[in-house]
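Here the complex is missing one protein chain, while the rest keep their positions.
Chain nomenclature is as follows: A and B, assigned in order of appearance, with residue numbering initiated at 1 for each chain independently.
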């Protein structure tokens, strides 16, 4: 063991976790610049179904078109700026109509009607351009059954950044495909409102040095976690179920059938993936736990967690409670830990930050990445 | 039709509606510099009746004196700064006494007593000047039955600015006098707390392009409003009641007797007047709807609305509910629209503002006026 492998390594300074200026830079250069996982596509079942999602400082309207495609727009009328949709989700009949002056947009965003529109021209006297005065589009990609949006004028490569994160972690581009995540159904969803900076939640997810202390149920199912090494520490490594554990459930009892496509070595294993900036994915043989974060303020993060199962499990109304309860409890334990950490970030004791033990050393790379992003913008 | 008459014209940029610096400039250069309509004079029935009103950043105490005159003062004791009156309104017996150390002021603001006052001198050893150490006076004018105050050291001309606004709109100095507004009584009052910038409320009041969309009851009574042209668009124009409409009521049923002094052409018509910065007046044949705004924060405005009727209608307790309900519903519809507009002001979609259609072009003059006021101060 060399010194560096045993040494305590510095974390970010405390101000990164409470400073309004840091958070503003993160909004501009991270959440509004990278691909941001916004909505489970299946939540938008039919044409006209919409969700309004907070991405950085923007309300983004994600809506399914009559052609079946999902699109995203800034949720702002081009006339006088009213919110098109104020409900978090809903269903429109045919079009998106601003309820203030009735400017009306197609589900593809084009301006299709406005009172006295025939008498309107642009500043040059030309007829109104229905695209130029349409809703402002936001880039969108669907993957793993989710709609990912990007507010950047020139979005980074989805393949390199989003898909690349998963491949790098699992060591194999095919590994995630075998779970066929986009075909799964949402069996349970919980929304957590966490009084902590989003980075504390990322760091917590990345390490398992805390597992023995706060996750008794999880370490029962995954005994190697009691040693403090996170699944994320090794490329391609999945934590193995304990020998007496039948399934990834709150009491170790049997779960559901293994998902049909996965490989033999993926059975009885737990994989954890961070997709920067705001997504965590956990893979277990019979379901997927998919977290999306919505950073609202330096000290507040909303986390939406989906438990995804094979379609028949959901459609037959089978009981997922023992299955979902395990990670729900983990979430509550983790978020409580993050919430008790947030207030100390502004203490003089944390002015230069704290320390990472060897089992947390990989978090330092997250810290360097973050500093690089907010200090120099998108590379 | 020339190009300019059909063209979309730019609004103010979004930051004007949420920026603390803009609001601070508005407080200093508009609300604390112009005549601000504070109180219905009749609310101060007897000597010693007072109201404490927020004007810009100041609490202004408006009080009726023993001589019957209404006066205004800063609501701050000259000794150690306690609020003289903390209730929003009330009635004192003889004097205004600070409840902390009992410094006592006459209803004319003069310091008339303080514990051990005979042993006090100013810094030069002279006897205390009862005016210099009296409550700080605020300029006050009464008109239309309201007390208008001005915090400026050198108030602008009341005739040119306040009365002039009404005359310019109605095209005739005598037009408003015929309603004899100061003789009317308050039949109903509603206070609205609106989560929107005060300028969104002004703009909303100035245009009727939204009427067809959000005001079904109002356009029933005033059919020309369905075309989107606000009453304010033409000098002297009053919107005419529909031919099947008996009165300005929620269901078009008959209202009360026409106010005695109005002219024949004022009957069956609705006039709307904006008196900058914070007053809207609506004239209909049998009553007046009088709005005073109190801007509290960039995104919060309190609006107090009075419905004024001939004295006997109020004193006889006649039922004004059908009459008052019409504009109360209009207010709720308008303020909901303003509240859904406020959050989008900070979107990148509104960074350079939105657009005004021809029926809203006159709002551009309000925008230029505002920019002129906060950038250069009072002309």
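Note that in this section a residue touches a chain if its C-beta (ideal position, glycine included) is under 8 Å from a C-beta of that chain, and two chains touch if they have at least 3 such contacts.
Please read these numbers as outputs of a predicted model, since none were measured by experiment.
From the options A:8, A:159 or A:174, the residue with contact to the chain not on display is A:8. The missing chain, though absent from the display, is touched by one residue of A:69, A:254, A:355 or A:371; that residue is A:355.
Across the interface with the omitted chain, chain A contributes residues 1, 3, 6-9, 11, 14, 203, 209-210, 212-214, 228, 337, 340-341, 343-350, 353-359. Contact residues of chain B toward the unshown chain are 57-59, 74-83, 86, 99-102, 114-116, 119-125, 128, 133, 136, 151.
What we mean here is this: only the chains that are shown with their structure count from here on.
Chain centres here are Cα averages; for chain A and chain B they lie 47 Å apart.
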